[in-house]
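Comments concern the structure below.
With one protein chain held back, the other chains of the complex are shown just where they sit.
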Amino acid sequence: MAQHGIDPTAPLTGEPTKKTKRKLAKELRTQLISFTFMIFLTTIAFISIASDAIPTGFAIPFILLLACIQVVLQLYVFMHLNERGNGWQNAMIWTGVLIAIPTVASLMLLLGIVKF
Amino acid sequence: MADQHVQTLPPNLEKATLEGKNKYLGFWLFLGGETILFASLFGTYLGLRGSLNGGPGPSDLFHLPLVFIMTMILLTSSLTSVFAIISMKKGNYKGLLTWMTVTVLLGAAFLGFEIYEFVEYVEHDLGFTTSAFGSAFYTLVGTHGAHVAFGIAWITTLIIRYRKSGLTLTNAPKFYVAVLYWHFIDVVWVFIFSVVYLMGIGG
Amino acid sequence: MSYAKAQSKSAVWDWLTTVDHKKIGIMYLVAGAFFFALGGFEAILMRIQLMFPEASFLPAQTFNELLTMHGTTMIFLAAMPILFGLMNYIVPLQIGARDVAFPFLNSLGFWLFLFGGILLNLSWFFGGAPDAGWTAYVPLSSEYSGTGIDYYVLGLQISGAGTLIGGINFLVTIINMRAPGMSMMRMPLFTWSTFVASTLILFAFPALTIGLLLLMLERIFGATYFAVHAGGNVVIWQHLFWIFGHPEVYILILPAFGIFSEIISTFSKKRLFGYSAMVFATLLIGFLGFMVWAHHMFTVGMGPIANSIFAVATMAIAVPTGIKIFNWLFTMMGGRIQFTTANLFALGFIPSFVMGGVTGVMLATSAANYQFHDTYFVVAHFHYVIIGGVVLGIFGGAFYWWPRMFGYKLDEKLGKIFFWMFLFGFHLTFFVQHFLGLMGMPRRVASYLDGQGLNDMNFISTIGAFLMGVAFIIFVVNIFVSMKNRETSGDPWDGRTLEWTIPSPTPEYNFAQTPLVRDVDAYWHEKYEGDGKMKAAEPLGDIHMPNGSILPVIISIGLFISSFGFIYREHGVIWVAILGLAITFGAMFVRSIKEDHGYHIPVEEIKNDKGGK
């Protein structure tokens, strides 16, 4: 459909508004913090496996939990899924996750080797 | 026809045109589909990870330090791509290109480590056809690697194609979507290092 | 490129390069109809073989190839593309859009489907078609079959990519490109069902992609996911296939439901009863469609807990389906029902589909399913659902939208003969198969022994199949003899939705001015509450259109060529595979670096069109 007014191939000059600039600065801070947090989570996950002190029965659910936290951070902080106007995106990604769960579970468990 | 009234950048460059909006939404939907794609691969891997057929298994092969380094590289590349988008939104086109280049280089480093890793496993007798575990492992991690390779090629093409054009409403959505893809690669990797490597060694 | 330049192309080049959703829709319809005829011919051959016990009309191997190709062709190359054709043509018109969100990808999706379909069918001429059933269960397909399966894997992979692209395209189109005022809850049901079916495509096809990838790696590169001797597991394939395969049947039936909702509402002269319940039921069917796939695997040995869960989940689907049936009945209640051919298909659909639905619930009964599974009972069930639902939906939709798409009405008299013959033949063919199954006839048998009490019903079934075949020929004849009945009003049925507000033939840009939508059944609302014309949401102005491109054809041909390199890899032609991929990626590269901003149709031209009407 016609985009009246702006030629999409023209180089954009100009600066963002003050408001946007403030928002970007804030965003940068959030992203740096969450990046640090992600590094921290990853390290914890590796340590919990590498060290023999933590029993496997605890370590595996623990690292899976850490992975889930990291993914949520990626989606909402880095990929901006939390912003307004992303309703469909959220709906579709979470539908995907919802379908992925039985997919993975059945491929793991329902292979006829063990009968449930 | 550079309109003089564009003195301020629109806050969401990637969604300023209908094409951009469509691209942005369509790409998210594609990522939703990718979720199932990788879920299928993860499921297959988890179903087969115990089938060693006499070949080497996860605890014989995986080295945590290597995986840790690879993880850090990829995580950092995710951050650099965030910087790229922030530069873009500030109207700093040069910053965008620079950070994208850094991202690509980190991605290439990651891919190099992965190739090194695969070569080493093959030398340790885990071939693609050795066991069901081997096939499933190489397919899952390899598909992720192929995504990284495709991402590198894609972003490189963007950087070269638009090296002189300046920031426009046409290329802003393209860069933005490429960065989304890059983050998604990282999301998948988080599960790979947790489920394949850490669980492989820990349990 | 200027408008004038865009107009001056040869017809063939125009169709090869078009990105117009209407032309792509028509190409889908033509290609789909061709494959439908082909799949029907394969079915008739099989029914001839099964007409008498121990017949030798076809060798068992050929029979297995026919049953595989019949299923694969009908699902992937006939039913889905024909529905895609209708969606492509109609959905943008129903939501008041000038085009789909990604015209280029739309074209790419079509050409991928077409070349994938051609590749699959070429297997007949190069060493035999695939012979492991459309489900291609391993290890029969991985270790005990010839090159036919390679054609199956690659053909479906290519056309599946096309379908996925199409699905995303419809989703974005519907979400982003609705005319002002058309909220989600004002969308026509066909658009809604397209939306839900596209969501299913989005989440189901990746599982097929992976399934086919694994099968390809297993066959070509010796991977061992399914090879039992190396620790593989054959049930993985079944899960992957059915995680895709079960939603697939809803991908087919939901659009048919949508078509019937439009037809029933139009020809009862009534608003659809319980619109929001219908939408909700569609969404629920779509979601539950993902949670029940293992009911195809009750006998594979998952265990009683798993079987029970999937049995109950499957039964649950009957509830939203029932909601839809009752809402259709109550749409007709109190209406003024017109027995046009299109509506006859809808009216024939309701009892036929109910019969297919109830056998679905019977099949969901896991403990009884041990008797039904893989017998002719199942064959009867899914043909009742697919022919009684999807095929009747397609024909109903064809009669309904034909004047919109081709500018003339199909002959009603021939149409009615066609309808009754087809419906009678259909029930004759498949009703008896329920009993054949329970009396001990497994499905996919190349023949059956004499003296088992199966002869009479098989004979009856074949007669029914002939009737369906003859009926289809009448339909094809109808297409040609009706061409003279030009229809120019644009609104032959007293339609309710936006696609009937446009003059006939449909202009390239669809709507001279984007309409303003004020209610469900926007056009009906304006006719009976307003002045009979749509309000415009924008002033008349130049209309921006995308340029055509030959690249989709080239990308698809590249994959087509490279498939041969993979299939005949043992003959040292792997370079063909590389060449093909180079063509594909080269064309993709060209696409990504070439700016293409389309052209504008000048406002004078649009005014001319309007004046000429």
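A, B and C are the chain letters, set down in written order, and residue numbers restart from 1 in every chain.
Note that contacts are C-beta pairs under 8 Å (C-beta built on N, C-alpha and C of every residue); 3 or more make two chains touch, one makes a residue touch a chain.
Here is the rule we go by: contacts and distances are computed from a predicted model.
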| item | value |
| --- | --- |
| Absent chain [UniProt protein name; select from "Sulfite reductase, dissimilatory-type beta subunit", "Cytochrome c oxidase subunit 2", "Glutamate mutase epsilon subunit" or "Multicomponent K+:H+ antiporter subunit D"] | "Cytochrome c oxidase subunit 2" |
| Among shown chains, those touching the left-out chain | A, C |
| Which of C:V319, C:I550, C:I578 or C:I593 contacts the chain that the document leaves out | C:V319 |
| Residue among C:I24, C:M332 or C:I601 touching the omitted chain | C:M332 |
| Residue numbers in subunit A that touch the chain omitted from display | 111-113, 115 |
| For subunit C, residues in touch with the removed chain | 59-61, 64, 132-133, 137, 139-140, 143-144, 228, 232-235, 268-271, 273-277, 299-301, 303-304, 307-308, 311-312, 315-316, 318-319, 322-323, 325-327, 329-330, 332-339, 347, 350-351, 354-355, 358-359, 361-362, 365-375, 432, 435, 438-440, 442-449, 451-453, 456-457, 460, 528 |
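Convention: only the chains that are shown with their structure count from here on.
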| item | value |
| --- | --- |
| Distance between chain centroids, defined by C-alpha means - subunit A, subunit C (Å) | 35 |
| In subunit B, residues with contacts to at least two other chains | 18, 25, 29, 32-33, 35-36, 40, 43-44, 47, 170 |
| Sites on subunit A at which at least two other chains make contact | 1, 3, 8-9, 88, 92, 95-96, 99, 103, 106-107, 111 |
| Subunit A to subunit B touching residues, read off their complex | 1, 3, 5-17, 19-21, 23-24, 27-28, 31-32, 35, 38-39, 42, 45-46, 48-50, 56, 59-60, 63-64, 66-67, 70-71, 74-75, 78-79, 85-86, 88-89, 92-93, 95-97, 99-100, 103-108, 111 |
| Residues of subunit A touching subunit C in the complex | 1-4, 8-9, 88, 92, 95-96, 99, 102-103, 106-107, 110-116 |
| Subunit C to subunit A touching residues, read off their complex | 98, 175, 199, 202-203, 207, 233, 235-236, 239-240, 243, 287, 290-291, 294, 300-306, 541-544, 595, 597, 600 |
